[in-house]
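The complex appears here without one of its protein chains, the remainder shown in place.
Every chain is named by a letter (A and B) in the order it is written, and numbering of its residues begins at 1.
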Amino acid sequence: MTAIQTLHILNKSPDHPRAAQCLELMSADDGLLLIGGGVLLLATGTLPTATRVFALSPDVDARGLGNLSSNNVSAVDFAGMVTLSLQAQRVISW
Amino acid sequence: MIDQPPYGAWTGREALDMAFSLAAFDQPASLLFSGAGVNWLRQGQEAGAIGQKSVEKNLSAAPIFGIEAILADRAACKTFGLDESSLIEGVTLVDVDAALLTDYHHTAFAG
Partner (left out) sequence: MASNTMPQRNNEGFLEDARDWTEGVAAAIAAEDEVELTENHWEIIQFLRSFYKEHEMSPPSNRLFVKAVKEALGEEKGNSIYLMQLFPGTPAKTACRIAGLPRPTNCL
């Protein structure tokens, strides 16, 4: 697995214009980390398929979405979120 | 009317509080969830992980306090993968259109 170029941290729910913009600007070697209202993207079935997707577990659990995390989505805790941010070449917080 | 997702901001909780207060004075009040707001109505929320109270559990007090109805926009539920099996009890699916809103004297958005 190659290093993540840009980690996109998305905390906006899928109906927010910035969520659409984020998904549009992602490249295949980027990573998408869903936090806060951003985890609702797990429910809409519109996850990007070309990029690696991570989701912050406490936020997933809070919204009752634990059973929707598919194989394509890696659950991370707060420590995992920090690690991801450090490993990525760049971070964009949407 | 709540069209914001749960837990991100306080506006939705304020709307809930307002509806409860109306009910306390026996004013007929209903809650309508639309857009990302329908995510308030998903079963199995474990908000302890983010240090908040579960809006799902808070909402379950609505009928006790005399809230007339909890309505959810059918199309938004579909967008967010919500159906009868994943929605909390007591939710009525509706189509949000002009006709629906004419049934209410006053409609206010949260936030």
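What we mean here is this: contacts are C-beta pairs under 8 Å (C-beta built on N, C-alpha and C of every residue); 3 or more make two chains touch, one makes a residue touch a chain.
What you are looking at is a predicted structure, and each value in this text was computed from that prediction instead of being measured.
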item: Touched by the hidden chain, restricted to displayed chains; value: B
item: Touching the absent chain when the full complex is considered, from B:M1, B:A23, B:L41 or B:A110; value: B:A23
item: Where the unshown chain meets chain B, residue by residue; value: 17, 20-21, 23-25, 53-54, 57-58, 60-61, 64-66
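Just so we're on the same page, only the chains that are shown with their structure count from here on.
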item: CA centroid of chain A to CA centroid of chain B, Å; value: 26
item: Contact set on chain B toward chain A in their complex; value: 4-8, 35-36, 39, 42-47, 49-50, 52, 54, 56, 79-82
item: In the complex, chain A residues that touch chain B; value: 11, 13-16, 36-37, 40, 43-45, 57-59, 61-68
